[in-house]
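Quick one: this structure, given as structure tokens, is what I'll be asking you about.
The other protein chains are all here in position, but one chain of the complex has been omitted.
Coming up: chain A.
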């Protein structure tokens, strides 16, 4: 008989009651694992002992406590997801999180669960986008495997993947520079860096084993450079439909391909750095034109 000591697995009674009241009938598959830990609830700590059902679904007795327990983490996840819709108005701040909590029926004070600079919200969003990108790429790969689609040449593949990922920023583009600066805070760098590298690795994974003469580290560095510089260009871009950004992206990817076709192998990441510098130069000149236009 296991007695779970960690608070996160205790029933979140208030939120469970809230969700019962708002008629959520979704079967939560993860609840079944937390259910196991409740075989012996911590002695005397639960003032209301809820009957342990064999399955986690909502009992359907209107207003009764639902039996699917939720961990703190899952609640936080829900709050952050709800908060995203308020970001265009409030920015990546505790205020947006407070508004998000309000839509879930929680008090605005629940924003105190997170840092006041909105770090968790931004990291949550980035991780969400990366997941969406993975799913998109997986779907495309399936279509290719089933023979329903042509396998794209590597440069087109990379271009489309980066474009798809960057397009997810469009609804939040006004406040995205703020988010980038928060991601660069020393406290957040480990998480933001790992999210970035795993996304890049993902793209290369789905790009398949088309020979490019790059070794693994170089590939990673090159695509990271392409992605980061395109992102920066996008911040400054005021062309309709972000055409300038996509054209920039096309050029950078073409450069990367050209690099691999030269006789000399790319040995160091120095080339990638040069690419990055080039991209930065374009960004600066774009910034110059933007300012002139304004």
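General observations
Quick note on the criterion: a contact is a pair of C-beta atoms (placed from the backbone, for glycine too) under 8 Å apart; a residue touches a chain by one contact, two chains touch by 3 or more; residues count from 1.
Methods note: contacts and distances are computed from a predicted model.
A chain of this complex does not appear here, and its UniProt-recorded name among "Eukaryotic translation initiation factor 3 subunit H", "Integrator complex subunit 9", "COQ5 protein" or "Nicolin-1 isoform X1" is "COQ5 protein".
Among A:94, A:133, A:207 or A:249, the one in contact with the hidden chain is A:94. Here one chain is not drawn; of A:75, A:137, A:203 or A:225, the residue touching it is A:75. Interface residues of chain A with the unshown chain, by the touch rule above, are 7, 10, 12-15, 17-18, 45, 47, 72, 75, 94-95, 98, 101, 104-113, 116.
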